[in-house]
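The structure that follows is given in the form of structure tokens.
Here the complex is missing a single protein chain, while all its other protein chains stay put.
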Amino acid sequence: MKKFLCMFLCMVLAMQALTGCGGKKTGENGVVYVYNWGEYIDPETISMFEEETGITVIYDEFDTNEAMLPKVEAGASKYDVICPSDYMIDKMIQKGLLAELNFDNMPNAKKNIGAQYYEQSKGFDPENKYSVPYCWGTVGILYNKTMVTEPVDSWSILWDEKYQDNILMQDSVRDLFMVALKLNGHSMNSTNKEELEAAKNKLIEQKQKSLVQAYVIDEVRDKMIGNEAAIGVIYSGEAIFTQRQNPDLEYVIPKEGTNVWIDSWVICKNGENKENAEKFIDFMCRGDIALMNFEYITYSTPNTEAQRLIEDEDIRNSKIAFPNLDDYENLEVFRYLGEEADAMYNAYWKEVFSN
Amino acid sequence: MSKSRKMLSLPFLFWSALFILIPLCMVFYYGFTDKNGSFTLQNLFAIATPEHSKALWEAIKLSVVSTIICLLLAYPLAMILSNIRTAQKSFIILIFILPMWMNFLLRTLAWQTLLEKKGVINSVLSALHLPALNIINTPAAIILGMVYNFLPFMVLPIYNVLIKIDKNLIHAARDLGANGVKTFLHITLPLSISGVISGITMVFVPALTTFVISRLLGGNKILLIGNVIEQEFTVTGNWHLGSGLSIVLMLFIIFNMVLSVVTDKDGEANAI
Partner (left out) sequence: MIRTGLKRIYIGLIFLFLYAPIFTLIVLSFNASKTRAKWEGFSFKWYISLFENEAIIQALQNTLMIAFLSALIATVLGTMACISLQSMKRKTRAVLIGITNIPMLNAEIVTGISLMLLFISLGVTFGFTTILLAHITFNIPYVILSVMPRMKQLNPSTYEAALDLGASQLQAFFKVVFPDILPGIISGFFMAFTMSLDDFIITHFTKGPGIDTLSTKIYTEVRKGIKPEMYSLSTIIFVTVLVLMLLVNYTPKKK
């Protein structure tokens, strides 16, 4: 045993020596702390930024908005640039965590990001003062053409008993209730008790009839590719990837309307490198850089310059990647509804799941 | 001697005070206050709402069943292993620990790949013209996941005490006419009870609050208490309610303490 331990320890130490001590030196022009979703940027673009500006990027990743917030709020570490989603930006604005942006320092952000995306952003950032859109998409139905032969255009198919045990629903509170609220013709930002009650009953009905195979978050991608289920609620960014893997899959935006989600760059009030932060955001808005990121992430980019530069015609004209938002009705972005409404949603969510 | 032995506990006591008790005080502070910072028992009583008590009950059911299965699988296994004559006892320990060195999430996803309707196991079964196994997204899959993840924590402590039992005792019992069952019940089991208690603690206690297994293998169709607490901390940001429910769960630790005091007595009486 001792021998094993010794050998093991030697290996660990050898690895340490082999890779040398990590830890970046501070660049000549200071640093910028960036906090982003995992796998949400082409690492190459970060190196390019460092080279061109002499600013060192200290890059960190989170897996959910909710895991990011307590860290930023408590001030455990001082981040400069963060990339939260719509409703979380709303919440952070209300909590006074974000700094106003100076668009004069960010010509690319002004020029390259499409006006319709700033328009959508007003749902959570009414004066477009705090955020610059980075990625966006819709939520819709992904179905398998070999298992679903009828035309799909409505959320109501998720309540069709033909597809018992064949439906994948989103697990998170707001995404789950969005489907039922939209189906009932209500706003997905509703705080009306009766509307939520109705949505809850709809979801309980769906669960009790065992229509739902599983409530999933990210596994929906692999399950749909593997033909595990006929229908799944999915983010449009994933839809393109799944379709490439399994050509039987088709994505639709239901006629009752849906969620348009936007992940945007924001700057933290307690960050110490605001100037560098603006440089970073502006760099990410450059057409060529946005294109690199689009190709790496495959989530739709709001960068019109990048959209123009896409070489693959199929993708450039893809209705999934770049739907014309004017073609659809009742599109909304999530807003932060306040603590009371959150508690109400959560209570109803618990009721759905304990049935 | 006893004085210097007590000194040995100082680093541990200091550590526990700083990194367990102080954070625990924060949990208690949140648990016993409301948003305005005034004292309340509301967060503790919240366990009585139908959703919460059902979530707790489901979690207890699943973790009790998993603990029992772990115990039933692990005890015979530990007995067999303890009788193997090998110079390298720690080799056996490693064999059981090694699978756990692959990341938990990757392992659980691998189970998903194995168990799915069109997964690996079902492909094999259908190639052999056997009926398909349909346990993915059911409580059975959750239990399987829990047993898989916690089994080594049951095997090792039991194995550790079993290899220490003097084989002469068992031979003596047999010589005196006790049959296998009697020897087991009167000699082996009582002498290994401290290992069993450790194993039960290490399986039951963490199983009570996990929810990732239920999310990945159970299709998240059952609300567990771990889910509720997580949700209160993250989605609603209601740390008060989350902490209150956590405090209620600490009752199980107290239960465990009582259990170990009671069994400790027997342990000492039986020590040779």
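In this document, chain identifiers A and B correspond to the written order of the chains, with residue numbering beginning at 1 in each.
FYI, a residue touches a chain if its C-beta (ideal position, glycine included) is under 8 Å from a C-beta of that chain, and two chains touch if they have at least 3 such contacts.
No experiment lies behind these values; they were computed from the predicted model shown.
Undergrad: Omitted chain: which shown chains does it touch?
TA: So, taking every chain into account, the missing one touches A, B.
Undergrad: Out of A:Asp165, A:Glu195 or A:Asp222, which touches the unshown chain?
TA: Going through A:Asp165, A:Glu195 or A:Asp222 one by one, A:Asp222 is the residue touching the chain not shown.
Undergrad: Using the touch rule from the top, list residues of chain B that touch the missing partner.
TA: Answer for chain B: residues 1-2, 4-9, 11-13, 15-16, 18-24, 26-27, 73, 76-77, 80-81, 87-91, 93-111, 113-114, 120, 148, 151-153, 156-157, 159-161, 163-165, 191, 194-195, 197-198, 201-202, 205-206, 208-209, 226, 229-230, 233-234, 239, 242-243, 246, 249-250, 252-254, 256-258, 260-261, 264-265, 267-268, 271-272 touch the chain left out.
Undergrad: On chain A, where is the contact patch with the chain that was removed from view?
TA: That gives, for chain A, the contact residues 1, 3-4, 7-9, 11-12, 15-16, 19, 22, 24, 33, 35, 37-40, 43, 58-63, 67, 70-71, 74-77, 79, 217-218, 221-223, 225-226, 228, 241, 245-246, 297.
The working rule: only the chains that are shown with their structure count from here on.
Undergrad: Calculate how many whole Å lie between the centre of chain A and the centre of chain B, each centre taken as the average of the chain's C-alpha atoms.
TA: Comparing mean C-alpha positions, chain B is 35 Å from chain A.
Undergrad: Inside the complex, what are the residues of chain A that reach chain B?
TA: Of all residues in chain A, those touching chain B are 1, 4, 64, 66-67, 69-70, 171-173, 207, 212-217, 219, 223, 226-228, 339, 342-343, 345-347, 349-351, 353-354.
Undergrad: If we count contacts the way the header does, which residues on chain B are in touch with chain A in the complex?
TA: Checking each residue of chain B against chain A gives 35, 50-52, 54-55, 88-91, 94, 109, 112, 116-119, 137, 215-216, 219-223, 227-228, 231-232, 234-238.
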